[in-house]
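With one protein chain removed, the remaining protein chains of the complex are shown where they sit.
Per-chain numbering from 1; labels A and B assigned in written order.
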Amino acid sequence: MVCRAGSVAFLIWCIIPLATAIISSFGGASPHEAIESFFTNSSSEGRGHTNNWAVLVCASRYWFNYRHMANALGMYRSVKRLGIPDSNIILMLADDAACNPRNKFPATVYANPGRLLDLYGENIEVDYRGYEVTVENFIRVLTGRVEASVPRSKRLLSDERSNILVYMTGHGGNEFLKFQDNEEISAFDIADAFEQMYHEIFFMIDTCQANTLYSKLYSPNILATGSSDLGENSYSYENDDEIGVSVIDSYTHFVLEYLEGINKTSQATMQDFFDLYDPSIIKSTAGVRSDLFTTRSAAQTLITDFFGGVAQVEVLEEEAMAGLGVDEENRVHTEGVTILPDSSQPARSPSHSRDYRSSRKEGLCYFLATRSVHLDLVHLTPGLVVGSTLAPSLGCFCTTPAKATWSWFHPATATPFERCYDNHLKR
Amino acid sequence: MSSILTGGRLGVLIFALRSALFFTPLPALLRDDAQLSSTLTSYTRLKEGVYLFRNGFDPYAGGVFRQVGLLVYHALMFIAQCSANYVVPVDGLAAWCLVQIWRIRSNTRNVAQEGLIVTVYLLHPYLLLPTLALSTSTLDNALLILGLYFAAYGKPSPALLILAILACMSPPFALLLPPIILLLMGSPVSSLARPISPQIDYRRMYRLTAEFLLYFSVLTLISSFVAGGWSWTYKTWGAVILLPDLTPNPGLWWYFFTEMFDDFRPFFLMVFSVHLLIYVAPISIKLRHDPLFASFILQGIISTFKSYPTLADPGLFTAMFAIFPEIVLHLRHPLPTVMLHVHAALLLPLFHYLWIVQGTGNANFFYASTLVFGLANAAAIVDALRAGLRIGFGEKPGHELIQR
């Protein structure tokens, strides 16, 4: 920690004059347009999101609803494996199954009979638990209207470039879902809660008559799927004899089994997944609603766009990188960043590359991102646009030929680094 | 019976019987029963308030003690020390006052009727059981009867003073001010059969009202002085309007406001309080020819729909039927009313026990029995009012009186 901070200081000390000297020799057009064009690229691979969030809710209490907690935890493990960090996951568990006095295997939750994989593990963060999982808190999280004293780990700090996965499981019925056997959330409430501050939402529900819960959605860019149709029940998968209750639901079991075959680099699309829906395996008619998902189709959307923390990266020509004097060792990789050699992209027109080269000449931005204990410094050049799933940034420092500026972001409303770039270079 | 026992001897006999009951284990069992003593009238809470006051803690800091400050120090310390013995003379006094009221109202002496009045008041289960439970609602009733006695005998100052004390102890009783003032200005003699609207001397009415307000303010000031502040008004009188304590009782408010969502609470509290207020003026005006009867009806309405009733409040209403024997003949449905009362009287303790003590019943059972009880009281009030108005028309052979 200390060495890192020291090297950071040294880095700042050394790079600034050198980089400023180098880039001052370049002229250039606006990098803002180049960035925008990257995101709104009309090619088939164009993806507009830069960070992923997941809201996983188990709304049932009591030991006999063990399977609902296992559902939510199974999804938690899958999205974590595929790259979404804990800081971007809001996990709500209405009861404690792992350390429940009735649990024969303490601190574990299993999702398959035979107890092969422990979903609880040793590294888990549950944000809302017990009596805190209420309809009010759920809606507050989704709409962002939380009280000032609510800590960051309990807030959904999404922005308009966030893809959000919302997964809910529990007992439900026709257009409602029960929370803790004591109150209900209706499909209208859910529809109203999806207001703004997202790029795309994938809403997945596993309850009885789940498809009715997404019937009232009206906001754009929402893809929804449910486990059973109106009038149908969703069934559990199997019991475990030693735990004594059902350990997973059929639909979620199906989903998790499918996700087992997906890794961070998988190119499988959502449509591939929906095509595999089979009522005889799931034991109910799972449904999909994609009429609101207009910007692109499910066939153009990767599974990892919602379930994973992967982002799109374009790697530029070598000489563009070398010109800045920054070599491999000084670049710090953060979690969830993968550089994809984008060979399927059509070749860039010369004018484009000139724009990029010109854009990188404009300036240099360093971004400070902070998680709970560590201080990480992300070094970024304009030509290398990296989408990442960092926790929102604390601040950024940018330098242009004319000046150097430093700005702090308010922790609750931090915008991602692209905004910082825009803000500074527009001035 | 009436020829053998005079009123006096009967009174002594009943007095002895009631005193004997105090030596049974019954009082201890009934002490904390929620039907006999509400939050505002409970003896245990009274003792707690006195204890806290004596030991230097503020008795009104918590929600346990909700009785009025004046009584903390003076009268009820005495009562707490005397434990059981105070109630018996108090009840006897009330019975005596009832007899006197009847005497002046009917202008006759009828030993049988007087014996009936005494028996009904002293042996009425709705009144006897709260006495055994040492609930201060017995005291409220006695004060009310005493106030009516003074009013019937045309003594304004004692009547208004007692009413002011009563209003301090239990604010809903302040609603009885209009009929009592009319009674002071008029005559207690039964004039239901010849309803002549009296001349009202407004000046005198204002003077009497002012006198009442004076007594009330003085008592409030004394209570504040004793209690050391004004917070007690919020805890005692505020409790009547704001209903902070939701202990089950035979009334209609508690379950309504237990199940109420927080957003609607203030509105419905206002509705229920205003509901009590709206009966005062019409009843007083319509029955201004017989204000004693008006206060009887109004007492019945208040006891059914007030926020913290006990069995003693409707008990007084049903017992006071004995001083209005003229309306009994004109009651249209006495039997259903009595049966409803018997029904409720059996079910209330049974369901309360099943729900709270044994745990096999549901809150709804007890709530349903309070609805039956409310219906029984409502039926009695409606019947009594109708009978009182009916008398004024007399009899016409071959015709029947109906309402259009």
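Keep in mind that, in the parts below, a residue touches a chain if its C-beta (ideal position, glycine included) is under 8 Å from a C-beta of that chain, and two chains touch if they have at least 3 such contacts.
Definition applied: contacts and distances are computed from a predicted model.
Which of the following names does UniProt give to the chain that is not shown: "Proteasome subunit beta", "Bardet-Biedl syndrome 4 protein", "Rab GDP dissociation inhibitor" or "Gpi16 subunit, GPI transamidase component"?
In UniProt, the chain that is not shown appears as "Gpi16 subunit, GPI transamidase component".
For a quick check of understanding: of B:125, B:229 or B:282, which residue touches the chain that isn't displayed?
Reading the full complex, the residue touching the unseen chain is B:282.
One chain isn't shown here. Among B:206, B:230 or B:393, which residue touches it?
Of the listed residues, the one touching the omitted chain is B:393.
Identify the residue among A:115, A:129 or A:171 that touches the chain left out of the display.
Answering carefully, the residue with contact to the hidden chain is A:129.
In the complete complex, which positions of chain A touch the hidden chain?
1-2, 5-6, 9-10, 12-13, 16, 61-62, 96, 98-100, 106-108, 118, 120-127, 129-132, 147, 149-154, 180-183, 372-373, 397, 404, 406
What is the set of chain B residues that contact the non-displayed chain in the whole complex?
On the chain B side, contact with the omitted chain comes from 32, 34, 44, 47-48, 50-52, 55, 57, 61-64, 195, 197, 245-248, 252, 254-262, 275, 279, 282-283, 286, 301, 304-305, 355-357, 359, 362-364, 367, 371, 374-375, 378, 381-382, 385-386, 389-390, 392-393, 396, 398-404.
Rule of thumb we're sticking to: only the chains that are shown with their structure count from here on.
With chain centres taken as the means of their Cα atoms, state the distance from chain A to chain B in Å.
Centres of chain A and chain B (C-alpha means) sit 67 Å apart.
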